[in-house]
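One structure coming up, written as C-alpha cells, with questions to follow.
All protein chains but one are shown at their positions in the complex.
Think of it as A, B, C, D and E in the order they're written, each chain with its own count starting at 1.
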C-alpha cells in the first residue's frame, strides 16, 4: 500500500528528527550546566525594604493585605492563564515532598 | 407625496417589527423564568477565606486597605466606563428604597 | 562642492526654521501665562476621604500597605516607561533643593 | 537642488477658511469634552482628530496617513463599533430587565424617534439612505449610529456621530420638560412595587444566546450589532472567562474607542461638514431625542391605562439607550413629587431594554433599506 | 420603492437544517465551556463564533464582515497563533526541564500520536495533507494545531481546533486507564530522588536563544512556532522588559485569544463541518491522545530498563504539551500507590519538554510535507 508506505516513512523520519532535535537540546543544556558550574552561588534575594520604624505587627498587617490582594488577583485570573501556572512555584506541600524525597532515612518505612 | 408615503411605510413596518421582536423576547424571558422556577434557592456566596488566626481588628484593617484601593481604582476610571455602572449595584440607599417600597404599612404617611 | 553647498543650505534653513518655530512657541506660552495671570489661586487638592471612625494607627497601616503596593508596581515597570518619569515629580530632595535655591540667605556660606 | 523658503510656506498658503472653521469646530468639541464633560471618551478624540485632519496638507489623511490607516482598519469595515459593542455588553447587567420582562416594550416605544425623524428628513428633501442615517441618531446610541450611517451614508458619518455623542450628554436637560408636559402630577406619583427576584446564572447565560439567535434569524442585518452586544454579555455572565471579559471591557474598549474617535474625527473635513446639511442634522437630531422621549411616555401612559393606573408613565422616558442617564432622570423626577417613590430599578429595566431595542431598530432599518 | 414583509422573512427562509445543527453544535461548545469548564477561553468564543456565523445570511462572514476581517487579520496569515505562543512562552518556566535535561527525550516520545494518527488517517483515505492535519491533533497543543492545519488543510481548521481544545481538558480522564494498563504496580512505586539545583539567570536567557537558533537552523519550517514560544520565554527570563512580558502574557494573549476563538468558530459552517470527516476527526483525535500517552509510557519503560529500575515509567505520560494537566495526572497516580512518592518536579520537566517537542514536531511535519 502506497499510503501506508508514505506514512511509515513520515513516521520514521519525523520521530527520528524530533528525537534528534530534542536530544541535541538535552545535550546542549547538559554542557551548558557543566560549563556554568563555575557560577557564584546564587544570593538570597533580599527582601523588600520596609520603611524604618515598623514593628512586627504592622508588618504582618501589611503582609496580610498584600497577600489577600494577590489572592484576589489570582482568583480573577482564569486557570488557563495564571501568571505562574499552579505547580510551577514550589508550594509548601511541594517543599515537604522535596524534603521527604531528598532525605534518605525514613524510620519504619520501606526504602527502595 | 411619494417620500412621505415611504416614510410612513417604513415607520409602520419598522416600529411594528421592533415591537414584535422585543415582545417575543419579553415572552421568551417570561417563559424561561417560569421554567426556571424549579431552581434551587441561590446559596449565599461564601466569603473569601481568611488565613487562620486573624482577629477582627486585623480583618478590618485589611478590609479598609482593600476598600481604599478599590475606591482609588474607581476614581481612576472614567464615568462612562466603570465596571458596574453606578446604580446597577444596589447601594445602601437603593436598599432602603426597596424596603420602603415593599413594606405596605407606613404609619402616619399618605398611601395611595 | 555641490553637496556641501546643499548641506549648508539645509542647515541654515533647517536650524533657522527650528529656532523660529520654538521661539514662536516660547513667545506664545509667555503671552498665555501673562493672559492667565488672572486665574484664581489653585486650591489645595483635598485628600482622599477616609471612612469615619478610623484612628491614626489604622490610617498609617493602610497607607503603608498602599505605598508598598505602589512600590511593587513601580519596580515592575521598566525604567523607560514609568508613569511619571523619575524627576518629573518633585521629590523630598528636590523640595529641599528648591528651598535652598529660593532662600537668599545662607549663613556661613559663599553666595555668588 | 536648492532649498527655498517658498516650499515652507505651502502650509500657510493652503490654509482655507473652511479648514480654519473646522479647526474651530474641533476646538469646540474638545471644549465640550473637557469643560462640559460631554462624553469625553469620544468627543475629545473626535475633536483632536478633526483638528489634525484639517491642518493644511495634513499627511494624517493621505493614502498611507495614520487616520486613513485607522479608518480602513476599523471604520470602513465596521470592526471598531462592533468591538465597542462587545465591551458594552461585557459591562451591562441585564438583571433588572430579566426581573421585569414587560419593560422590553418600553424599549421598543423609545425607538420611535428614529422613524419620526426619518420621515421629517425625507420631507426636508434628504434621500432615503441619508434620511435613515439621520433618523438613526434617534437610537441615542453612538456605535449604532456610526455603524448604520457608515453603511448607508458614509459621507455623513462625521456630523451624525458628533450629533449623537453630543446630545447623549444632554439627556438630563432634554427629557425633563417633555416628561413634565406629557404627564400629570397624579401619574408621576404612582408607586410601583418592586420585588427583587434572584435570576439564576443559567438564565443569565441563556438570555444573550437566545437573543442573538432569535433576532439574528428574524433580522439578519441586525446580527452584527446584537450579536456583538450579546457576545460581550455572554462572556461576562459565563463567569469562566474573566480575562476575556476584562480584555473586552478594558483593553479592547479603550484602544478601540481612541482609534474610533480619531478616525471619525478625521472624516470631518470642510468639504463634507460645512454644509447646511450639518445644521439640519443638528436640528433633526435634537428632535429625534424629543420624539423618542415623547413616544416612550405616551406608550407608558397607554400601559398605565391598561393596568388601570398602576404603571408610572415616567418610566416611558427610560426606554432609550442612554444608559444610565435616562433611568436616573426618571428616578429623580419621580422623587421630586414623592421623595419615597422608588422607580430606579424599573427604570433600569426599561433602560437596558432601550439598549437592546436600539440595536434591534438599527438592524431593522438596515433590513428595510436593503442595505448591504 | 415599497416596503414589504417578504424581505423580512428572508432570514427564516434561509434557515437550513445544516445551519440549525451548527447552531446546536455552537451551543454544545458553550455548554462544555461554561458547565464543564473545558478550556473556556477558547471553546466559548469558538461556540459563539459558530452560532453567529451560522445564523441565516449572517453579515458577520461576508466579505467585509467582522469574522472575515478577524480571520484575514490573524488566522490566514497565522499571526494570532504565533502571538499566543509568545504569551505561552512568557508564562512558562522551563526551570524543571533545565534541572533535568534528559526529560527532553520523554517530550519527543510523546509526539508519536501525531505520526501514528497520520498513518491511520492515510489508511482511512484522507489525502496526505489532511492526514497530517489530523495527526497534528496529537501535538495536544491548540495553537500548533491551528497553525499547522491552517497551512496544510484550511478547510479542516474548524473541526481540528475544536477537537484539539475539547480533548485537552479530557487529559485527566483519557490518560489514567492507559497508564494503569501499561505499567505494573512495582513500576509505579519507583521513587526518583530530586535535587533542586539553582539555574542561573544566564542559562535561563541563553536557553531560549539557543533553542530557536538550533531548531530554526535544522528545521526552518519550525522557526515561527519555536521562535515565538522562545521569544516569549526570553522576554520573561531577561527580567528587564517586564512591561513587554506582561503585555505578551496578558493584553496580547487575551485580545488575540478572543479574536482567534471567534475567527476559528466562524469557519465552522455547515457545508464544511457536517461531514463524516468531522466524526472521523473526533475519533482519530482521541486516538492520537491515547497513542501519545502509550508511546510516552513505553519509552519511559525503556528508560527504566536502561537505568535498571530507577526511572518511574509513569513519567512517560507527562511528555505531552497539555500543561500542567499531564504532570498532575502523573503525580496523582504516583501518590495513589505511595503517598510519599513525589514525582511532580520530574513530571513538570517532562511536561515542558512536551511543549517544546510539540512545536518542534509541528515544524518537522510541515518540513516533511514541503508545505509553504
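Note that in this section contacts are C-beta pairs under 8 Å (C-beta built on N, C-alpha and C of every residue); 3 or more make two chains touch, one makes a residue touch a chain.
Please read these numbers as outputs of a predicted model, since none were measured by experiment.
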Next on the checklist: Looking at the full complex, which residue from E:103, E:168 or E:221 touches the chain that isn't shown here?
Outcome noted: E:221
Checklist outcome for this item: Full-complex touch with the removed chain, picking from D:25, D:66 or D:218, is D:66
Item to check | Hidden-chain contact residue, picked from the options E:27, E:189 or E:205 | outcome: E:205
Checklist entry - If the missing chain were put back, which residues of chain E would it touch? => result 76-79, 82, 128, 205, 209, 212-213, 216-221, 223-224, 227-228, 231, 234-235, 238-241, 243-244, 246-248, 251-252, 367-368, 370
Next on the checklist: To test your reading of the contact rule: which positions on chain D touch the chain that is missing from view?
Outcome noted: 1, 3, 7-8, 10-12, 14-15, 23, 27, 30, 33-34, 37, 40-41, 44-45, 48, 51-52, 55-60, 64-66, 69-70, 250-251, 254-255, 257-258, 262
Checklist outcome for this item: The missing chain sits against chain C at residues 1, 3-4, 6-8, 10-11, 13-15, 17-19, 21-30, 32-33, 36, 39, 41-42, 78-88, 94, 97-98, 100-102, 106, 109, 112
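In this section, only the chains that are shown with their structure count from here on.
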Next on the checklist: Report the chain whose CA-based centre is farthest from the CA-based centre of chain A.
Outcome noted: D
Checklist entry - Per the centroid of Cα atoms for each chain, what is the distance between chain B and chain D, given in Å? => result 21
Item to check | Euclidean distance of C-alpha centroids - chain C vs chain E, Å | outcome: 50
Checklist entry - Which residues does chain A have that touch at least 2 chains other than itself? => result 61, 65, 69, 78, 81
Checklist entry - Got the chain E residues that touch at least 2 other chains? => result 1, 3, 8, 40-41, 254
